[in-house]
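One structure is given below, encoded as structure tokens.
The complex is shown incomplete by one protein chain, all other protein chains being positioned as in the whole.
Order as written gives the chain letters A, B and C; numbering starts at 1 within each chain.
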């Protein structure tokens, strides 16, 4: 008995004629129905082409290997980078946090409301503050202290926790430690950070103080993939809020939190729904 | 010698399997290259399907009748409503205005900047105020007074001016007269009005006074197609601005103007670029 | 030993000359220092005048009766309505909820973060769903079922719970029952409701369905004081979010929740900080 299932096809390749026709004909002739498709070309002549297709297919999970093998043939002449994902397989997520709970709270809350397409598999923190908050939501909590002298051990602990729990995606929910290069390389474009400024303004650890000192009239937050350059990874989402001369640094932090949690939530949601394609240092976000 | 030209294909039909494949294969096999496509389905099973495709084609203008004849065959089994438009043929636009110039100014300005894909063929007004403004932009100006006793003559004059100038689209830029039913029927989904409130709040002639009396904290503007029901046609675009208790009615009008002109501009721009499909009393806007 | 304390003076009276001088001189000569003041006049000649002053005073709590007696003399010739509040006396708040938790969650969370100047004394619900959520935050929970036949008993129960707990302010956090007139009269301008539309558009119980049917491009939420007319009390705060043709009614509800919780939070925060003055059917909000 067939059961219709949803899948997502992501494609990225040099732009040329006939891509849409080739892909849509492939899907049609392999029994898949296009539910929604979105595309982008950086330049119609010499540019790069990106496409995201939501489709439905009978017994997708079972037929996925077959479909992938067949699509490889279609993809090859176009030099496509591509992936097919069955929606029913939810990504497994680990959240890293430190002492500020607003981003962690927001993610757990959204997840409980069914607004995040994920299994939140665990929370890791260098402090023990959020154990109760986490465990009362039914999520395992790992306390991994990080000091100057124990960085190597901490990284090893992180690796083994993430591996054992088959984690796909790591969310840094105001995690105040530098992520080591090995972890970044292992989870390429799968680690999302929230920076508490409107990047590239106010890089570094004290953006609200910097914003106050400069006298800006708007503050913001930025969710981005983590790469080797601090605060310079591909930006997924940003948002802002207006401030006035009446706000001191504490006010900026308080109002900034409201932006941080919503910006991180949106970026995570889009990432989990396979709406984001990284290209160089930029993102294509198919909303 | 071939010259590549851009075209837009709009499709609207009951949703079913294989539409995208059929359309994209048609375009590919008829020498057209898809530059951008966008689609929407109100419901994947029993819904209605909408698609907008920008494509490039050698000598589109010359080959358009051929292409249309061929697409009719593809379209028929899907019961498609469709149109193919060559971008090089700019829509001819008439603007109606009365005594407030901000919307008229904005449209002329945007047009001079090259931001409106149109020929602004003429301005019609029931007053003579904007003759200089209009003519100094090189646009013919028609003064058609409207009084209680001359409505029939005015409508006849409007009709003949619009017909003689082969007008495609009519913009009501704060035109303060009721549009007669014959005109609405002749230019179905081709007359755009700006209403100075966030519809459906504050229908009628004095929305800012009503907004003031109700004590709202936000005011807005709405651009919509004109149909037989006053202020109830399909909405194309809306936007708002925050207000405070300090604003009197004059302040609301002044701030409202800034919203009106930008909302009307956006709606007109999208309409002219064939980004809007009307379905029942709603619009699909492919931005 | 004196301890400096903060107070808030609210004044509302017919506008005339010399009000600011009289009030500021009173405060200065009675040992109070103005920390911040804000004022509004609906019209400098025949209008109404409103003022909110934050001041500091040594031993305010102890000296409050004295200060009030003295200010009555200053206030009388101006026919002022006025109040002096010591900030250290936090208002006692009751939250009413039904089955949707997002507004209740937001209020509890903000309160835990120290962002609401209140004692949340209790939660009342006509269902038992939120007992754990409420009690785990250390807040007493009262389950008061309401059926067609038990309305009178329910109202009596509400009254006695509110009186026994010396409640100052009632928040309807998506409480889906009509508030009886006796309660409204007892708590004049002290009951705040969140309506899930951009009032006055879409009054009634199904605003998101109505918004969907009308095809609006923006949805909103409205926090207002509850008076005898359903959805027509003085508006405290409104906000909106953009939507597109892609959103179905479920999407509207989901996105609407994010607006509802933030709009209600802001209105409650301002009310608790004595920033809102009701005048007729409108509010002055001194942010």
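Everything that follows uses one rule, which is that contacts are C-beta pairs under 8 Å (C-beta built on N, C-alpha and C of every residue); 3 or more make two chains touch, one makes a residue touch a chain.
Model, not experiment: these values are computed from the prediction.
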Those residues of chain A which, in the complete complex, touch the missing chain: 40, 42, 198-202, 214-218, 220, 234-240, 244-246, 248, 281-285
On chain C, residues whose C-beta touches the chain left out of the figure: 17-21, 24-25, 27-29, 33-41, 44, 56
Missing-chain contacts mapped onto chain B: 102, 105, 109, 113, 115, 136, 254, 258, 262
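Keep this in mind: only the chains that are shown with their structure count from here on.
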Relative to chain C, chain with the most remote C-alpha centre: B
Between chain C and chain B, distance of the C-alpha-averaged centres to the nearest whole Å: 42
Per-residue overlap in chain C, given as positions that touch at least 2 other chains: none
